[in-house]
Each structure stands twice: as structure tokens, then as C-alpha cells.
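Shown here: the complex without one of its protein chains, the others still in place.
Up next, chain A:
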């Protein structure tokens, strides 16, 4: 029921369903968890399209894309995208090196398969480089500031010793980029983002990028959420809880990252010694007659264990550490979104206070205060929905990651076990009496 401003829905741990949307009609309950939006509620293909309106006739403010997307978000709250309902599949593979006069870089093939109407074709295959992904992420952050945007792998290689064209590095990056796009694909709002669509489909992305820059200065898309100078008095309980959670979470991940790195370091030092150890048995075998074969056997066995250990360390470096770092980056960007939310709320509260102080008997609340309230509520709703989704994905991701770590260690020990078990008969073998 539009009218007098409601108390902020975000104060207090209420479920999203309980909160009435200021623009919603009483029939909002009937909308239910729709899997696909009705044509009326499709996001505009271009920013200039202003023909959208809600069922009750209230025009949707397309200049702030957040509100329409959050509506969509709420409709798709219960949407657990399982295989049957998924209609968009994206993969990153086939890295290729390009050597040009100015620079050398890697491109990755991005393949899209979809039945969505927003796409002209059912299949696309384009080539993209890291800076394209970086551009996409920036665009998503700008155009969907109320949502949690997945992280990208680090732009620069911190260690300096790593070769950014090495197979391992490229593969690690490819996996991270693939994960990045898949997370967007799985998101009910982000996956419908126009920039995302172009990223997946355009032959010439650079032309679109340039066009986008020009448009940006006209529409001032990114200006909307840059509210400066407002300070929030107190963060609502549930967002404070999220903030605290993220702080502790990223701290613990940092610790785990350090431990994992330390283990890899110790393993490599252990490997160095093992590589000297094995051959000594072989040297000894050269001195002996009857013991020659057994000693050679032990030497070879230790060699096999070395190989297994090397594989374990490599796997952990390539598969385990990057995912940890991704989540740390994720947490950081999420904390920034929380801060933006605070800003939006602060602006609303400040303007509300200003109105109250004027003590004028106005029957209607000024539209800009209403807009602020709208923004706060949408932001809160979007963020909460994303947090829930994020928590669930995080649980699955870590379950998989840690099980993977356990698996790699099991495989390592199994390889070593096989090696040692196979030489027992060799050691017990009695030489033929000559």
C-alpha cells in the first residue's frame, strides 16, 4: 500500500516474504515463485526502453534498474536451479596464445548454449581475454550494485616467479574464469544482465565497450548509487551479523591459505630430501651382490613416492589454493556491497530526518525520499536473497573443495602403498642356489 513511508523493512530479522513491498498489490502473494517472468516483467534490452509497468499500472523506474531486478529476484526466490529448469549453459575452455607486435596474450573460448528468448541464437562461441572478463565484472558491479558479483582470479601474478603463459597458470585461470561465468549464469538476476548477454554473444566486444563508454556519460548509469558523505548511525542487526560473519570468515580462510601454503612448502622440502635419499639405495645396490636387487627395488620405490608427492603438491597448488583466494576476494567485495547498502540507508534516513525537521503538514511524502526508501528496501531484499544463495553455494563449494583435498591425499597414500607393497615379494625373494 503506497502512501506513508513504512518503517524500514530491514530492521529486525524478518523473512523476506513477510515484508510488503511498497509498490506491491495485495495480489503479490498469488504471483508465487514463478520460474520465468511474464513478458511484462522482462528487463529492458536497452536502457532507453521505458515501456515497462507493473500489473497495477505503476510505472517501473527503469533509470534505476535495481528495482525491477529486485522484483524479479523476489519472484524467483525459491528457484533452486536444478538441471531440469536450467536454460543457460556457459563454458570457458580452449586457451590459445596470441602473439602480436604490441603484446602477447591468452584468449579463452566462451561457449554458450541456451533456450532463453533474450538470445537470438541457441548457441554461441566467442573468444575472450582476461581484460574482457574484467570489463564484464566492472559493468556488473556498476549496473547491479545491490547484488553480490562473483570474484575474478587475480589480475597480476603476485609472486613474480610464475610464468603467466605456463600451462599450469593458464589452466588455473581458465578454471577460475569458468567458475566466474557459471556463478553469473546461476544467478537469477545477473544472468539476465545486458552486458553479460553481450559478453557471451558479441563478435566484436571492443566496439560495444566503446559504445558503452559514450552512453555512460549520457545516462550517468553509475552515478545513481554513488551516494557520498552520509554516515549510517547503526547497521541493522542482520546486516551487522553478515558483516561480522564475513570478517571472521575471511580471517579463517586467510589462515587456511597460509597453512596450505606452508604444507606445500614443507612437502617440497621433504621431496628434495627424498630425491637424494632414493638414489643412495641404488648406489649401495651397486656394491652388493645378493642385496643388489632388493636395494634397487627400494630405490625405485622411493622414486615412485617422489612422483606421487610431486603430483599432490601440484594439485593442491593448482586446485586448492586458488579457490580459497577466490573466496577471500569474494568476501572483500561482499563487504563493500554491505558498505554501499549502509550508504543508501544513511542517505534515506538523513533525508527523512530533514523532512521531519521541516515540520510541514504535507499529506504526501516527497518523491525523492520515497525513492530513497525504495532503494533501501530493494537493496536489502536483493542482498538478503544473494546472501542466502551465497551461503548455500559456499557450503557446496567448500564441501567439494575439502573433499577434493582429502581425496588427493588419499590418492597420494594409495600410490605409495602400492609401490611399497609391490616390493615386498622382491625383498623376500630367495636367490636361486647356484
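Everything below uses one rule, namely that contacts are C-beta pairs under 8 Å (C-beta built on N, C-alpha and C of every residue); 3 or more make two chains touch, one makes a residue touch a chain; residues count from 1.
Quick note on the criterion: contacts and distances are computed from a predicted model.
Candidate names were "Signal peptidase complex catalytic subunit SEC11", "Nuclear pore complex protein Nup85", "Cytochrome c oxidase assembly protein COX19" or "SNX4 protein", and the UniProt protein name of the unshown chain is "SNX4 protein". Residue A:248 is the one among A:166, A:248 or A:307 that touches the chain missing from this view.
In the complete assembly, the contact with the undisplayed chain comes from A:290, out of A:103, A:167, A:204 or A:290. The residue from A:117, A:240, A:259 or A:356 that touches the chain not shown here is A:259. For chain A, the residues in touch with the chain missing from this view are 245, 248-249, 252, 255-256, 259, 262-263, 266-267, 269-270, 272-274, 276-277, 280-281, 283-284, 287-288, 290-291, 294-295, 298, 301, 395, 398-399, 402-403, 406-407, 409-410, 412-414, 416-417, 420-421, 423-424, 427-428.
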